[in-house]
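One protein chain omitted, others in place.
This part shows chain A:
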Amino acid sequence: MSGSLRAPGLRWRRALPGHGLGGALGTSVRREEERRRGVFTRRALALGALQLGAFGFLGHRLWRLQVEQGERYATLAEENRISVRLIAPPRGRVLDRAGRIVAGNRLNWRALLVAEQAADVAATLDTFSRIVPLAEHERARIERELRRRRRFVPVVVREFLDWEEMARIELNAPDLPGISVDVGTTRIYPEGEHLAHVVGYVAPPSEADIGDDPLLELPGIRVGRAGIERHHDRVLRGQAGTVQLEVNAVGRVIRELDRREGAPGQDVQITIDAELQKAIRARIEEGTTAVLLDARNGEVLAMATKPSFDPNLFNAGVPAALWRRWTAARSTPLINKATNGLYAPGSTFKMAVALAALEARVCTPGERVHCPGHMDLGNTRFHCHKRGGHGGVDLRAALKYSCDVYFYEMARRLGIDRIAAMARRLGLGVDLEIELPGARRGLVPTRAWREAQGKPWSPGDTVVHGIGQGFYQLTPLALATYTARLATGRAVQPHLTRAIGGRPVRGSRPEDWPALGISERDLRLVREAMWAVVNEEGGTARLSRLPSWVGAQMAGKTGTTQVRRVTREQRERGFNVNQVPREWRPHALFVAFAPHDDPLFAVSVVVEHGTSGSAAAAPLARDILVEAFQRLRPPAGGAPPAAGGPRVAEAQPR
C-alpha cells in the first residue's frame, strides 16, 4: 500500500538498491550491498547475542540475590528496620516495717541526646548550653558517654529539669536536633540521712556493671551502690521489657510493632522502724552508734549512727567538694559504724568469759575470787578499775560490779582459745550475713591467729582479753547480736529483710533459729547478773534502769575501753580522764536486753570517747528501750505490731 501512496519529493523503493541503474554497475552495486548487509546482519546478531547474554547475567545475578541469598538479605532488612528498645521497669521501693516508703521513685524530667539524630553533636550541645547552662564536668560526662555508647542509644544531657527549662528546650526544639525531653524516674529517700546507712543509695552503673544486663544501658538507670539498694539490687531492679519499633534510616520511630512488658522491681520491706530510727538518731550525738534488735528473731529494728549523709545527693551526682569532705572527715559520715566500726568490747565481753568458764567448769557459780585491786602475773601488774579492790567476789558480783580481777583470773584459767570459741558461738567475730555489703566480721583473737602473725601469745595477753581489751575488734551489730543470743539462748542472726514483693522471708519466728547449746542454768545466772547490773544497788548501771511505768526491767552490762594506754606515771599522779583531749578518752559501751524475764529487745550502744559506759552509754540504751517499748511493744505476747503499738503513757515526760 505504501507504494501507492507517494509523498512529493520522496520516492518509495520496493526494489533492491541499485534499481534503475543499469548494466554492470547495477550488478556490482547490488553485490556490494548484499555483502555489506551480510556483514551487518552477522555483526548485529553477534551484538544482540552479547546483549542477550548480558541480560542473562543480570537475571542470574537477581536470582542469586533475591532467591538464593534472599533470606539473608531479608534478615538484614529486618535488622535495618526494627529497633528493639528496652523499657525500664520501675525500681521496687524499700518500705520500713510499718510500710512507710523509705526509698521511692519520683518523676524526673530529663533531656536526652541521640547522637545519630544530631547532625553535629558538638553544635547541638553548644546550642543546648546556651538554653540550659551545662557545667564543664557535665559536658565532659556527656561526651564520655557518647563515646562509650552506640550512636542510637540516648544519653542523658540534663536531669531534673524544671518547668521553665523544659519550656525553653521545647521552644528551641528545631535548633536542637537529636535532643528530646522525656520523663523517667529518680530515686527519692524521704528519710534522708536517717536511713542512709541501711537503705544505701543508687548511682549510675559503671562499665563493669553494664556487661551483664542490657537494662543497664538505658539512660538514667541506676543501680544500688550500698546497703539494701545494693544487696537487693536484682530484686528491686526488675526485668526490662522490650518494645520493637520500626525505624527509618535516620532512626526516627515510624510505629510500634510489638511490646513485651517487663517485670517491675519488687518492693522490699525492711525490719527497721523508720520512726523509731529517727527518734533514736535524734537522741544520739556524733560518734555514737546504737543497734536495736528484736531479740527473738534478730530483726534489726533500728541501726543508728551519727554522722550520716543524704543519699538523695547521689541521684544527681555528689559534687566533688562534698565528696572530698565526706571521705576526708574523721567522723566518717559515709561509713556505717554499726557494721563497719570496730571497737574493743571492754567489760561487755565479760558475759562471754563467764559462760566459757561455767561451761568449762573452771569455776563454780558460788566460787569467790579475792580482788585486791590488781592481779600480778610475772612482773606485770594488772589493775582492776576499782583501785581498792572488790574483796571476795563470786561470778554474779563480778559481773554486777564489773570486777576486772575476777575475769583476769577466769581468763588465766580458761586460756584464750576457749574464750574465743564461746565468743564466736555468741556471734562475736563471725560473719553475721547481714544484708549490708561490706559489713565487717570483726576479730576475736586466738593463739593461732597471733602466731600466724609471727608473734607469740603470752599469758599476759590472755589476762587482758578476759576483760574485753586487747586485740578484739567488734562491731556494734555483733555486740547487739551477742546480747540477743545471751537473752534468748538461740543463734539468732541479725537481718534487715522482712518481706520481698509482699512475701515474708524466713527468719521472723524464734523457732527459725537453732538453740546455742549453752546450758540454760548458766545463761540464767548470767542474765540474772546482768539484771543486777541495772536494777540492784551497787550495779554499774543502776542509774539507767527503766522507768517503772514501762512495766519491764532491763538487764545490761557496761563497758569502757581505753583507746590509749594509761601509764603507771599517770595512774600515780591521779589520772583524770576529763583532763585529756577528747580523742584520747575511752569509748563508752553498753549492751542490754529487756524485758529481763522475757526478752523482746536487745540493744548495743557505743559512744566514741564517751568516757564511761555507765554514764554515757547506759542512759542512751535505756532511752532507746523506752522508745522501743512505746512504739513496738506487742499487744500481750504477739509479734511486735507493724506500727506504733499502744503507748504506755501518752503524756510521757522526757
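Keep in mind that, in the parts below, a contact is a pair of C-beta atoms (placed from the backbone, for glycine too) under 8 Å apart; a residue touches a chain by one contact, two chains touch by 3 or more; residues count from 1.
We take it that contacts and distances are computed from a predicted model.
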| item | value |
| --- | --- |
| Hidden chain of the complex, named as in its UniProt record, picked from "Peptidoglycan glycosyltransferase MrdB", "Imelysin", "Sugar ABC transporter permease" or "Putative translocator" | "Peptidoglycan glycosyltransferase MrdB" |
| Residue among A:Ala135, A:Ala208 or A:Ala249 touching the omitted chain | A:Ala249 |
| Residue touching the undisplayed chain, where the options are A:Ala77, A:Ala448 or A:Val563 | A:Ala77 |
| Chain not shown, touching residues in chain A | 1-2, 5-8, 10-14, 17-18, 21, 29, 32-33, 35-36, 39-41, 43-45, 47-48, 51-52, 54-55, 57-59, 61-63, 65-67, 69-74, 76-78, 80-81, 246-250, 254 |
